[in-house]
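Every protein chain but one is kept in place in this view of the complex.
Here is subunit A:
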Amino acid sequence: MEVDSQEQLQRKQSTYLSLDENFEIQKEVYRGQQYSQIYFARLHMMRTLLYSLVPNWKSHLPVCTVLELEEGKECIIVGTLYKHMKLKPCILDEYSKERSVAPLIKPHNFMHQDDYLVLEDESGRVKLGGTKLSPSVYVTGVVVALHGKETSAGAFFVEDVLEAGLPPQIERPLKSREDKYVVFVSGLSIGSSSSNPLQFQLLVDHITGHLGDEEEQGLAAEIVHLVIVGNSVEISHGLLNGQNLASKDQSRLSEPFKELDILLTQIAASLPLDIMPGSSDPANFALPQQPLNRCLFPGSATYNTFRSCTNPHCFELDSIRFLGTSGQNIDDLTKYSEAKDKLDFLERTLRWRHLAPTAPNTLGCYPFTDRDPFLIDSCPDVYFVGNQEKYETRLLKGLEGQLVRLICIPRFCETGVAVVLNMRNLECHALTFGTQISS
């Protein structure tokens, strides 16, 4: 029996292609424009698409704009949905409502049974009636085609809905692949009281091959990429209240980054890594969040395996397309609509072909003038969202043969769970790290 094997284990590699260019805003110039421009771009793109899909759906009906509606005439209209929500916090409430005991902002979900939907295009808007379109499913900003007719009350009675559906997917070459794994982790929250440094160190040690025997190391050698999906640091709010910091507090401000950098250096020395910003990271608030500055990572940024990426993040590994966000879009959908689970929200955003339909209504967004970067043109193979409560996954099959792996990545500081995806068959499993020391 050999005690010391002479051969070294080589880590597998894969080709990486970044598709984040659409989400970068360095070239954008702010000229005082309002959000009407991004809504126009969204409506125009989606309407062109829906007009091409309508003949396959109901070819016998005329398509008209909202102002061209006539009472009793059955037709198809295309526009942006607006959901009027009674409980949605409005800045004007601070001035109009009496200061009662009830708080102005309610915490979790702003839905109410009196919510109703309105369809809007450039010519006008019309209130939607009927039971086919459920206000609890849809949110403001989704573009759909509706079949129905105008009632005598002036509303539009909806008989059927057409969503854009899953976008077309590029065919992957069907060569027999070997097992290659991608690890997703999110919500490290280094610097918060709930994060356990030992857990993340265990994860790092496992990925870099410092744990276990040769078989374990062989498994670790098949990990080709790590994606950190947002909320890597958490700075206590007491330090961020806008007042000048004493010098001892200043070091508290930078401690989480130093700790993160040490760990990321260990990872970057070993395999390629992508880090995305999240809601608690020092990046801009509005989507698309720009990459975290490399000066925050003096140690790890020197490696060419270290990549700071935008949120949302889109990339290809061995021509498998990955698309995902750090969770702000899904969290906003949770506040303004309801579904059985988070994977349903993910599926809906794909069917609506828009990553964040509630932007810019309730989700901060940059006012683009010429395009809407959140439109999904090509169906990803893996669609992930980070910073969720628990690990969930599903394989979604589309009508044209699209196959998408939907993944909800849980917060690592709370659950100790990272997600591992096998690129050969798009199968997913959880990697759990526990640090219970039993007595």
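In this section, contacts are C-beta pairs under 8 Å (C-beta built on N, C-alpha and C of every residue); 3 or more make two chains touch, one makes a residue touch a chain; residues count from 1.
Please note the rule applied: contacts and distances are computed from a predicted model.
Chemist: From the names "Proteasome subunit beta", "DNA polymerase delta subunit 4", "P-type phospholipid transporter" or "Cell division cycle protein 27 homolog B-like isoform X4", which one matches the UniProt record for the unseen chain?
Modeler: Choosing among "Proteasome subunit beta", "DNA polymerase delta subunit 4", "P-type phospholipid transporter" or "Cell division cycle protein 27 homolog B-like isoform X4", the correct UniProt name is "DNA polymerase delta subunit 4".
Chemist: For the chain not shown, which residue from A:18, A:109, A:123 or A:319 touches it across the whole complex?
Modeler: A:123
Chemist: Using the document's definition of touch, tell me which of A:37, A:192 or A:334 contacts the absent chain.
Modeler: A:37
Chemist: Tell me which stretches of subunit A touch the chain missing from the display.
Modeler: 31-34, 36-37, 40-41, 44-45, 48, 122-123, 367, 369-370
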